[in-house]
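Sharing a structure here in structure tokens format.
Complex shown without one protein chain; remaining protein chains in place.
Chain nomenclature is as follows: A and B, assigned in order of appearance, with residue numbering initiated at 1 for each chain independently.
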Amino acid sequence: MRIVTVRRLSQIFFLAVFLWFCITATLGTAWWQLRGWPINWILNLDPLTALATALATGTLYAPLTWALVATFLTLFVGRFFCGFACPLGTINQFTGWLGRLGQGPAGRVEANRHRRPQAWKYYLLVFLLALTFMGSVQTGIFDPLPLLHRSVNLALFPLADNCLGVLSDEPRFYASVWVIGVVLLGVVGLNLAWPRFFCRFACPLGALFGLLSRFTPWRIGKTADTCGDCLICEQYCEGACRPSGKFIGSECVLCFNCLDRCPVSRVTFAGKASAAGEVWVPDLSRRGFIMAGAGVLLASMWGVGGLAGANRDPSLIRPPGALDEERFLARCIRCGQCMRICPGNIIQPALFEAGVQGLWTPTVNYRIGRSGCQPNCIACGQVCPTAAIRPLSLEEKQGLGEFAAQGPIRLGTAFVDRGRCLPWAMDRPCLVCHELCPVSPKAIFTRTVFETIRDGQAVPARVQGPGVELEAPISTEANLANGDYYLRSTGQPEAALRRIAGLAGTRLTLERPLAGESLPAMGARVDIVVRLARPFVDAAKCIGCGMCEHECPVSGRRAIRVYSENESRSRLGRMLI
Amino acid sequence: MNQPTDEKRIHTGELNRRDFLKRVGYASAVALAAGGLGLAFYDWKGPAASEGQKALTGLGDYTPRALASGGAKMAIIRGTDRAAMFAQGVKALGGMESFIQKGDRVLLKVNAAFATPASLGATTHPEVLAAVAGLCFKAGAAQVLVTDNPINNPDSCFEITGLAGAARATGARVIAPRAALFSPVSLPGGKLIQNWPVMAGVFQGVTKVIVVSPVKDHQRAGASMTLKNFYGFLGGRRNVFHQDINGIITELALLLKPTLCVLDGTVSMMTNGPTGGSLSDLKDTGTMVVSTDPVAADAVGVELLGRSLADVPYILMAQAAGAGQADYRLLNPVLLDTRA
Partner (left out) sequence: MARGKTKVGTTQRLVGYGILALLGLIAVWLLVQQSRFNPAVIVAMRAPQLQGRPQVVSGRALTATAALIPEVSGFTFLAPMESYGPENLSDKIDGKAELYLPAGFKEMSCRSFGLGASGGAHVEVFLYDMGLPQNAYAVFSGQRRPGSPGISLTANAYATANALFFTKGRFYVEIVADRASEALQSFLEAYAAALLANLPSEGETKDGAALFPKEGLALDSVRLSATDAFGLEGLNNMLTGEYSLKGGKATAFVTQRDTPEQAQAEARRYLDFLAANGYQKIETPGLPGDIPVLGLDNSFEMVFVQGRTLAGVHDASSLEAALELAAKLETALRGSREPAHR
């Protein structure tokens, strides 16, 4: 079997596995759901993620040791991952192939010519590692594996969900996801102009693999310096690594097309240098590295005006178990796994809510999705590949058992906006937030008041048993007979309240007749009062789950909203003592 | 492949072989290094909920050891001349030498909370600071440090209150708060001071601590005197503790045991505390307390404000917690009058 056939099979295999992992990133036990599928496995193989988080945190989170496997293999054979495994590489190679269909040999050779800007990806890598060194992990924005996970999870599959409803019975919503989609379209579309554009010019993971291939004992090479100059190898070269001339080792993605296509079998994969000469990396300029090193400066400036400290945005809620902002940004690779798995669909990619350095990191948005953060769910932390969201047990999330002392994980605190709340501002009974508060005892409690409704004073013409005939009808849009409205003698706040059971024109029917001292004197007025249970939040009990905010009937800017105050993850937000 | 037939080919082949082995060696070395680093950094259990920081358990016990047993622990001095009142008071307790020995590094905790002139009585009066610092040096102190973590901008606070000038005049050094001076402190058994940033850095090398405080009304706490002055050691967003002001002051009383407390009630702020702002808020109460017991000193201050212990709950709470004696008469205070 030819090695290129094996390569194609391997590429298909990894792309299929990748897509399968994206499909199964749905909470459940059905064969197409999460079960035990190691949906982070491809992300775990990523040495850039491992290196970046290790530099930023000083630790290597256990699942990321898989990256050592990819590292070892690369050290000995080169960028196998780019040619055999990378799902984005496969997509790039395929679209590049589509774009070259019908193109003549000269055009193909030109498309695959080595170009100086291929050095850019090394500068990008240095830039990102410089940021990382300052504690800000931004690799995930460019790293092909998080990039593709994010794009498929948040932009492509939701399209499928919405059209077919296969993976999710309700459409998935992801805020501003078109930006993510446009990036993917750009990455894929550029292949039509330049094959494997992203891989050759931009991919920081490819650059890292390229650097790791410095000492590969086996590599592509020619057995003789001169050959027929047919340049067939160049026509099909995926890495633009100049197989016909002075071979550039770090650019070779091990597609083996040169070896396969050479009409005289002059190209080998062997333990010796190419007869036509070889270099390790393309021309890298000092200028490029100096510019890339400015990443240190950028990260430092982020520190100056950081959003993690005093200037943090209190509406930035991170998923349950998320580390404090500084440590969080030292881990999150923006892969979107938490956003895909969240059964409530409330974990959303931040655009600038978390600052520029928090682009596409997960934020919690209670206005959208299906509910607040469900108390019985620990999915986001369990699928986070880097533990930026810690894998919580249910006991820890709910503050049970050994975690009883520290209490449940708090995402923030709900605040009632009394200017928007129906019972507070509009004289309308509501109580939705109180009903939905899942904490026991409830963190939302109410105080009941009876308020005279607008234009709610009337003069009874006649009182007879439960019937009260008014001199003039009450002008109100509300249904006075819905059980929330009462009648009471004006100016007697202590007088008995009688619930209004019916209203027809000027005739009110009370649930029970007015009795004794609460009977209005002749000509005295009565108030129509509404019973309002006004919500209050017990901040010591509130876990910031957002059930109340999600369900609040004031649908735009909710009348009860969760802010990060008192969130478990940071001491900065501590509000109560 | 053809067999090499001439010298050059053999040579190339050997070179190739040597190069190959070298590369295998290097690649293995890098792999080993990567594996080793991976192992060194390996973290099987993931990050902890919050960054573990070593917390101090207190600011220290600076109680004077050399104090003659049976000697007075407290003096209450009437008068108007702060320097003279302090000098007489400390003399009655056995002289400054009983508290400060040669070579001591003394920390003076003043109340410099606001950037207001000394005449408004919202801060420690510079005359007392000068008197205390001067006697410290006279007793042989190697260094006298003056500090507080004020509410307004520290530099303007120290300057406008005249405290910086008094310090300069006597040779004491003002230490303004900065991030590096704060480290987390957890008071054992404390409920409030847990992993909370406290200005512990200023205690570096310090051997004696004297707390110099004014007598002031305080809206939230009832009164601000010696113990409330300890609040100035707290960092972070300390205002959350206003939810339990008496609790936090009680815990602060346990955090530090000072060498000496000087409570200056020559002029007291009777109303609109702790900022005051008008001379009409002030009253000549003509009294200074020099005491080793901060709780007893504050108990006297409460009387100067015309209040009772019931109005200022933290004093009895601090006594119950073991920080001192609220019934200051039990300490048999020496009563002096500089005007006599």
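In this section, a contact is a pair of C-beta atoms (placed from the backbone, for glycine too) under 8 Å apart; a residue touches a chain by one contact, two chains touch by 3 or more.
Just so it is clear, the structure is predicted and the values come from calculations on it, not from any experiment.
Participant: List the shown chains that the missing chain touches in the full complex.
Facilitator: The undisplayed chain, in the complete complex, is in contact with A.
Participant: Of A:Leu167, A:Ala292, A:Val383 or A:Val416, which residue touches the hidden chain?
Facilitator: Answering carefully, the residue with contact to the hidden chain is A:Val383.
Participant: May I ask which residue of A:Val179, A:Ala224, A:Val356 or A:Leu394 touches the chain that does not appear here?
Facilitator: Among A:Val179, A:Ala224, A:Val356 or A:Leu394, only A:Leu394 touches the chain that is not shown.
Participant: Touch as defined at the start, partner being the missing chain; which of A:Gln103, A:Gln464 or A:Asn479 qualifies?
Facilitator: Per the contact definition at the top, the residue touching the missing chain is A:Gln464.
Participant: Could you list which residues of chain A touch the chain missing from the display?
Facilitator: Those residues of chain A that touch the unshown chain are 1-3, 5-6, 9-10, 13, 17, 24, 27-29, 33-38, 41, 84, 260-261, 263-265, 341, 343, 376-379, 382-383, 391, 393-394, 431, 440-442, 462-466, 483-484, 499, 512-516, 519, 531.
Methods note: only the chains that are shown with their structure count from here on.
Participant: From the C-alpha centre of chain A to that of chain B, how far is it in Å?
Facilitator: About 44 Å, centre to centre.
Participant: Please name which positions on chain B make contact with chain A in the complex.
Facilitator: Residues of chain B touching chain A: 1, 16, 19-20, 23-24, 26-28, 30-31, 34-35, 37-38, 41-47, 49-51, 191-192, 195, 236-237, 240-241, 243-244, 247-248.
Participant: Which stretch or stretches of chain A touch chain B in the complex?
Facilitator: 50, 54, 57-62, 65, 68, 71-72, 75-76, 212, 214-217, 223, 271-273, 323-324, 327, 331, 387, 390-391, 406, 568-569, 571-572, 574-577
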